[in-house]
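Missing here is one protein chain; the remaining ones are kept as they sit in the complex.
Then we have chain A:
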Amino acid sequence: MRFPAGAYVGRNDSRTRKGGGCRGRGARTMVSFPEPTYASDASRARTAARHPSIAVDAAGLVVSVSGEAGVLLPAAHPGARFADVAPDWLVRAHEDRATPGGDAFPQPARGRIGDRGVDAFPGRTAQGALLWWLADDAEVSSLRAQLDSERQRSRLLQEISGELLASLNVDRCMEVTARLAAQHLADAVAIVGVSGGRSRAVTWCVTGGGAVQERVAVNPEEMPGLPEALLGFPPVPSRWIDPLQVPAWVVPEEFGAADRIGSVVVVPLPGHGLPAGAVVLLRRSREAAFTEAEEAFARLFAARAGAALSAARVYAEQTRITGVLMRDLLPPEIERVQGIDFSGRYRAATASERIGGDFYDVYPAQAAQAAQAAQAAQAAQAAHEAQEGGPPDETAETFAVLGDVAGKGLEAAVLTGKIRNTVEALLPFAADHERLLTLLNNALLSSHHTRFATLALVSARRDGRLVRLRVTSAGHPPPLIVRMDGRVEAADTKGTLIGALPRISVRTASVELAPGETCLLYTDGIAEARGGPLGDTMFGERRLSQVLAECAGLPAEAVTERVQMLASQWVGDGKHDDMALLAVAAPRNAHLTAVDGHTRGRFTA
């Protein structure tokens, strides 16, 4: 037996569903859906048998009348002439269909019987008699209503999923869950989060209101059904929960007194492995008790909310872990140290990562070293006595390093972290660059990492208005010095890279910076940046020098900003390597003056 395609989808459900449609309750668009039923072939056959149908044989005589067809066509009984008992439109349809070839395109016929509109769908009995299924308007409109409510239900679930999945922030997710539940499921909602130590996050919302969230120390045992829900056990049916037992902390303030609660549902929020919390739904009056269908929908809702919350929680945890692990790998904040300006900038190769294989660090002269030196030079320093942070010690050297580990991304960043730690441990030898680099080389060679690094080291100290540098490059482009008159010089230093060969050799250069002059350390990501207006051209050292020539007299951070900006714009949206810059500059103004107590105890000139 076949129905015309598409004409009757879902018709069989109408009898098996309880109630139907949805009803509005004040401001809330309450969802009250029929429970879905899944029609099997057997039930389809069973319900089909109850539909009004009339079978007519080849001679035009009624063979059988089933179900309520007798009500629609009271005169029809087996043996009667169909043409006598059926309305004209149905008789005509029957004749069309009874003619040879009439079976080829089975079309439903439509007309009126008495005051009802009726659709007649053709079929055939097993014995070959023509069969007409009769369906009146009342049934079709009920089907339409069901279709509408089904559509509304899926639209709502889609909307809910969309809102829930939008944020990966746990608090935001809780808020959205509370708001949606108060909008669609109940008069008031309390969402109880999983325990975080002594307190739990509880989010309340009443229909039409905003969500309120607080961390409170509550005992879930006080709320019937809640301990089970928080453990992820199957929900306790709402009829088992006495509204009078709902503790005050569950009820949002705007809801009113707890004795106004008519019915309560507690639904677990299933998570990934562990429950993400539980939802307590409250309705005011007993008449609006939760139906089974509503409870089922609440569980469906909770399943989605729980998945979203768990995802947000996992994301938050990952972010926290990444944050902790990254903290030491991020480039440091640097500023003026002992009367010398430093400025560093960093841009990782991959936009989505903030770390990579380039690094820089600035280590102010050791306190002990500074103290010794200060004693020796007390008289000379007296004029420059500062209010805070001690005098600028003109013999202690501030040590800065810029480096580039082969490779990029996380793996390079991890090795970078190790090298940075090693350099820090070797600081006592910072006065002798070659020695420090030799020790670092040995350390890298003996580690299991096969990567190598290039570095540039600077030891800087103030000498009156000047800044004196000792600069050493180990396999690195030589630092560039920007003079006040716009000349750009490469520091006269070179050396082998670190971590590749058993022995290294380096040559250290001495550089003197007059006020306003800058020494720039940069990694090859800058010079080797490819792009430009004509595409695929290397930024190159020549352009870098031209840019620097225009930077004469600029403060250190303006130099690094300009270089980084131009290199980045040169690359455009294209790929690039890690880029790091570190500028060391002699402040331009003539006198060292101590600043007030607000800037972190550094000198400003």
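Convention: a contact is a pair of C-beta atoms (placed from the backbone, for glycine too) under 8 Å apart; a residue touches a chain by one contact, two chains touch by 3 or more; residues count from 1.
By our rule, contacts and distances are computed from a predicted model.
**Q** So one subunit is absent here. Using its UniProt record, which name fits best from "Cobalamin B12-binding domain-containing protein", "Stage V sporulation protein AC", "Intermembrane phospholipid transport system permease protein MlaE" or "Transmembrane protein (Alph_Pro_TM)"?
**A** "Cobalamin B12-binding domain-containing protein"
**Q** Using the document's definition of touch, tell me which of A:163, A:228 or A:411 contacts the absent chain.
**A** Of these options, the touching residue for the absent chain is A:163.
**Q** Just name the one of A:292, A:492, A:512 or A:550 that touches the chain not displayed here.
**A** A:550
**Q** Based on the whole complex, identify which of A:316, A:414 or A:443 touches the chain you can't see.
**A** A:316
**Q** Spell out, residue by residue, where the missing chain touches chain A.
**A** 159, 162-163, 165-169, 171-172, 176, 312, 315-316, 319, 351-352, 354, 516, 532-535, 546, 550-555, 557-558, 561-562, 565, 568-569, 588-589, 593, 598-599, 604-605
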